[in-house]
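I have placed the structure first, in the form of structure tokens, so that the comments after it can refer back to it.
The complex appears here without one of its protein chains, the remainder shown in place.
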Amino acid sequence: MAQTVRAATAAAVTQTQPDVELRQVFKTFGADLAVRQLDLAVQPGEFFSILGPSGCGKTTTLRLIAGFETPTAGDVLIQGANVSAVPAHRRPVNTVFQSYALFDHMTVKDNIAFGLKIRHLAAAQVRDRVGDALRLVRLEPMANRYPAQLSGGQQQRVALARALVNRPAVMLLDEPLGALDQKLRKQMQVELTTLHRQLGITFIMVTHDQEEALALSDRIAVMNNGQIEQIGTPSDIYDRPHTPFVADFIGDTNLLPGRIDEAHPAQVRVTTESGLRVLARAGNMSSNQAVVVSVRPEKINLSLGAAGGNGNCYQGQVSHLMYLGTHLHCIVRLSSGESLTVRQPNRADTPIAVDTPVYVHWAADDCLALEAA
Amino acid sequence: MRPNSSAPQPDPTHPPIPLMPRLTWPSLFTALMYAFMYFPIIVLGVYSFNDSRYSASWDGFSLRWYRALFSDRRLLSALQDSLTIAVVAVAISAVLGTLMAIGLARYRFRGKALYRGVSYLPLIIPDIAIAVATLVFLVSMAVPLSLATIIAAHMVFCLAYIAVVVSSRLQRLDPNLEEAALDLGATPTQAMIQVLIPQLAPAIFAGCLLAFVLSMDDLLISSFTAGGGANPLPIEIFSRVRTGVKPDINALSVVLILGSALLAGLAEYVRYRSDRIRQST
Amino acid sequence: MAGLAATNCRQNLSGPSAGGGGGDDGALHIYTWANYTDDGLADAFTERTGIPVVVDIFDSNEIMLTRMQAGGGDAYSILYPSDYMVSEMLELNLLTELDQSRITGLENLKAQWANPAYDPNNAHSIPFCWGTTGLLYNREVSPGEPIDWDFLWENQDALSRRITMLDDMRETLGATLKSLGYSYNSSNPAEIEAAYNRLLELQPHIAAFKTTGFENELLGGDLSVSMAYSSDAIALTLEDDRMEYIIPDSGASLWTDTLAIPATAPNVDAAYQWINFLLEPETASAAVERLYFATANQAAFERLPADIQNNQDLYPPEEVLAKSEGIVAVDADSTDLFDQFWTEVTSA
């Protein structure tokens, strides 16, 4: 699978010098603390995403790397050089803005050539590289148009080309697909990964769309409240979230707060607040610790009769049912009082309806006990 | 992207309007108001061709007042003074006003509200109050009045008007544009000159035009700051209107109105052009 | 900062104009009454000397004085103050003492102006012309022939908004004083106040206070009577038969306008040349024929054609002159009173 391959590449390059590194970075705006104690290392060639809800500090982090903001404290390193005091125009990074920020008084060609002309490249060289860039983003016929005469997707590609043409060490993408509609987004996601593979340069993307982050990234940093909650590969983040926030933010999950009754090396037994006893996977945890058990909707099975085995199995009743084509989205009210979201493949063999009495069950390894926040 | 996209979309609230609007009472009333606006101008125009000196009755068609006008050295030199004042004041104000608007948009600092408030003052304080204050100041500083003092005084309101127009454009501008230029390697100065200023150009132009028209029309501030033989057109016209007008003033009105119409047309054209380039598809 | 500036300011406001060194563009800048120079006069001078002439116009002595004090007067090399204003400006040190050795033609002045009371020995000013202030009316539309100032009050309803009075404090209040039988130069507060009240009574019927600019409206019949300087009036009576100028029976003001060089004048050389130019009999008489002011220059008078010499509006008979009086500077308290009443009457 592509993801494991990527994870392997990521692991292989961990030893080399990071392309971008943030060390203990703080950024305040007046009394507001936008970013606190940030440590981050992005490896060369990585597609790295910063994911988080709006206002979590992810865009600020990107702007710190680009040089639009100076850290209040801490250091920013690009390719090993401390650039904390280097202004944006002398940093070897280029940005694709959410708004594209195209210069609408210049043609597409001039927009793309801007960075090269600023660096006083020879005219012929500028022409060649702009031509290459246009070809790369398949915009050759639009070279002499003005940005306002292009569609949203085309403008997006101009923004990409304008950054790429400078051959930056690092590409910074601030919600690059945020302004596009759903269908175009999917298409551009494919183009982005293709570009990344072709160019082999480091991409750092900021997004609030977890699906996009999962689909595109080698590694993801999940930010919340100015801090990084977890850095890891997509499957790390999804399958092994470190905090309830990450579990909740990435994908859907059911969170059941409770306390540990028995702690084993890799497994714990938890009694939830409503009295449900749950077996869950866990790291090093001790008895009586407050935890939150996270179980993904798609890991839960529904059946009409009770299931055996050493997993978790509870009785309940379907209270809501939504038909979503590929699957069914149900809410099951357990007899203990809790409600669980369950995602059930759309198959003929589970005839369920609202008010059907059902059993829900999942394997202990499919749920995770997380330290309560 | 832009609300006044010129694409002729049918207006949902009204049935498609034929080229000739129906004669409803609002359209009739509007026509009447147009007549009201142009009536005095037409009267001046008609009298400018009247042979009579007293303007009271029609004595026959004549171009003598136009001949008188174009051989009136005093009037022409007043026009030259006015143009000098307006062009110099507007040119300097365009730079200072634009810088001020950019600075106000970019920086946060203590006393910014006060600064902004002061920059709005020339738009609010009546001309007469600005005029007398400037005179008192110049007299108290023992600055001899001259063409330069008029320019200095005109710059106050010119830069305020330009800054206001540019500010409103800045507010609608993508804040990332300048950063994009920096990001692509432009120095802050290059970013301002190559990206920000071109983006602001239509607004700067509009502001300059407004300031130019106001400067050309200003009587009070000029009256209080004129000296050293400087005699801008409004002062000359005012003096002639008071000391007895000969109909060459009528001819002057016609010439000035045609000139202004030309300028207004140019302004409209520039606005239309910049809208065209920026209009979304 | 404001405090410092203010101290400086107060000094500058109360002292004479600090100015000096206004724009000297080589031209001769003249600050004068309307109709005292025309292109003919200026062109003749330029042709003679090569110095271009720029003329600016004032409505009243007081406004000219204000301009000179407010710093706008730096450009002018020649002023035309009236008699009493010469005294006032002398007191404020605003005029240059003339170097009489640089002036030729002084001997041509009529005897009565050889040593005028407002400026002994013509040390600072050269009498240029003189005249009276009376009523100019349009016979076709006036409800009668004005004999005296009283005419305005007696016919105020018929004349409503068909009268203009001079925009000149001393002249207009003075004429009202005269209509009450008092002197133009009264310094009796009660008399001045009585004149103020009388003028206030007429005020609603006055179309405008205008020193010039009534001509077209008078000719067109929009105005009936205008208080006017004889020089302006005569031009109009000669142009149109319907126009008449009268010197009111109870007396009018008799004024002399002079040529003077301000203390801050640039281009003083040109100023002397201008004075000498105007003192030449040929120039002066030609100007009189065109502009109709009464010259104080005997030699010029002698060169005038007989019809002008005999024009009684221009050169009134002795008995009329005897009833008239010159305006002289009054004491500070009275000036204040004039100022105050003038502001009030024009604001009412």
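Each chain carries a letter (A, B and C) given by its place in the written order, and its residues are counted from 1.
Just so we're on the same page, a residue touches a chain if its C-beta (ideal position, glycine included) is under 8 Å from a C-beta of that chain, and two chains touch if they have at least 3 such contacts.
One rule holds in what follows: contacts and distances are computed from a predicted model.
Novice: Using the UniProt record as the reference, specify the protein name of the hidden chain from among "ATP synthase subunit c", "Polyamine ABC transporter permease", "Heme exporter protein C" or "Acyl-CoA dehydrogenase".
Specialist: "Polyamine ABC transporter permease"
Novice: Thinking of the whole complex, not just what is shown, which of B:S140, B:N176 or B:T243 touches the missing chain?
Specialist: If we include the chain that is not displayed, B:S140 is the one touching it.
Novice: One chain is left out of this view; which of B:L44, B:I85, B:A181 or B:A230 touches it in the full complex?
Specialist: B:L44
Novice: Pick from C:L95, C:I192, C:I206 or C:V225: which residue touches the chain that isn't shown?
Specialist: Final answer for the missing-chain contact: C:I206.
Novice: What residue numbers in chain C mark contact with the hidden partner chain?
Specialist: Those residues of chain C that touch the unshown chain are 1-2, 5-6, 9-10, 13-16, 60-63, 65-67, 69-70, 92, 160-162, 165, 168-169, 203-204, 206-209, 217, 220-222, 339-340, 342-344, 346-348.
Novice: To test your reading of the contact rule: which positions on chain B touch the chain that is missing from view?
Specialist: 8, 11-14, 17, 19, 21, 24, 26-27, 29-30, 33-34, 36-41, 43-44, 47, 55-57, 95-97, 99-100, 102-104, 106-107, 109, 115, 118-119, 121-122, 124-130, 132-137, 139-140, 152-153, 155-156, 159-160, 163-164, 168, 188, 213, 216-217, 219-220, 223-224, 233-234, 237-238, 241, 245, 249, 252-253, 256-257, 260-261, 263-264, 268, 272
FYI, only the chains that are shown with their structure count from here on.
Novice: So the centre of each chain is just the mean of its C-alpha atoms; given that, what is the distance between chain A and chain C in Å?
Specialist: Inter-chain centre distance comes to 89 Å.
Novice: How far is the middle of chain A from the middle of chain B, if each middle is the mean of its Cα atoms, in Å?
Specialist: Spacing between the chain centres: roughly 53 Å.
Novice: Give, as an integer number of Å, the spacing between the C-alpha centres of chain C and chain B.
Specialist: So the centroids are 39 Å from each other.
Novice: What residues of chain B sit close enough to touch chain A in their complex?
Specialist: 1, 174, 176-177, 179-188, 190-191, 194-195, 198-199, 201, 277-281
Novice: Going by the contact rule at the top, pick out the chain C residues touching chain B in the complex.
Specialist: 5-6, 8-10, 12-13, 17-23, 25, 27, 29, 34, 54-57, 59, 70-75, 210-216, 219-222
Novice: Inside the complex, what are the residues of chain A that reach chain B?
Specialist: Interface residues on the chain A side: 66-68, 87-90, 93-95, 97-99, 101-105, 114-115, 118-119, 146, 148-151, 162-163, 166.
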